[in-house]
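The structure under discussion appears below in the form of structure tokens.
Heads up, one of the protein chains got dropped from this complex, but the rest are sitting where they should.
Entry: chain A
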Amino acid sequence: MAKHIHAIYSDDDILMQAVKQVRAERYHIEEVYTPFPVHGLDKVMGLAPTRIAICSFLYGLVGLSVAITMMNFIMIEDWPQDIGGKPSFSYIENMPAFVPIMFELTVFFAAHLMVITFYMRSKLWPFKKAENPDVRTTDDHFLMAIDAGHHDVDKLSQFLYDTGALEISLIENDDDH
């Protein structure tokens, strides 16, 4: 049985302030649910920066390699035809004609694989069961879930009340997701 405290806030500025205070008191924030991106929330929560841009760069390189290998094989090695006088003797000689495809495939791979990476890392897919502790967090409320495991619940509740929480509830569940 894991115990959590769910504290609900109605203002993102108060939420940010509360996150700072909660972290200063060394309580562990499990998750924060917000209806929209709150600027700087990741920073005050101390989340590690995302590496998705690095992934995207590498995917782009893959796309570029695919484009070059594909066209070098098809246009230069496999069947080097004379098409309208274009020099198919070597890849470099005919390269300007390949650049639009090289560019597009780089972008295609970088974009799509990055999006798929994002879905996989955030565990998002169709028919996925929504992990929403309170429906109001998709509209206009902010919810902070705090691990209450080894703390005095009353003291923690009082502390959260002082940070501006509107509702504080103790949740006991079996960690089914």
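In this text, a contact is a pair of C-beta atoms (placed from the backbone, for glycine too) under 8 Å apart; a residue touches a chain by one contact, two chains touch by 3 or more; residues count from 1.
Note that contacts and distances are computed from a predicted model.
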item	value
Name of the absent chain as recorded in UniProt (options "Na+/H+ antiporter subunit A", "Dissimilatory sulfite reductase, alpha subunit", "Quinol:cytochrome c oxidoreductase quinone-binding subunit 2" or "Sulfurtransferase TusE")	"Quinol:cytochrome c oxidoreductase quinone-binding subunit 2"
Contacting the left-out chain in the complete assembly, out of A:14, A:38, A:97 or A:111	A:97
Touch with the omitted chain, as defined above, among A:2, A:53, A:74 or A:120	A:53
On chain A, residues whose C-beta touches the chain left out of the figure	53, 57, 85, 96-97, 99
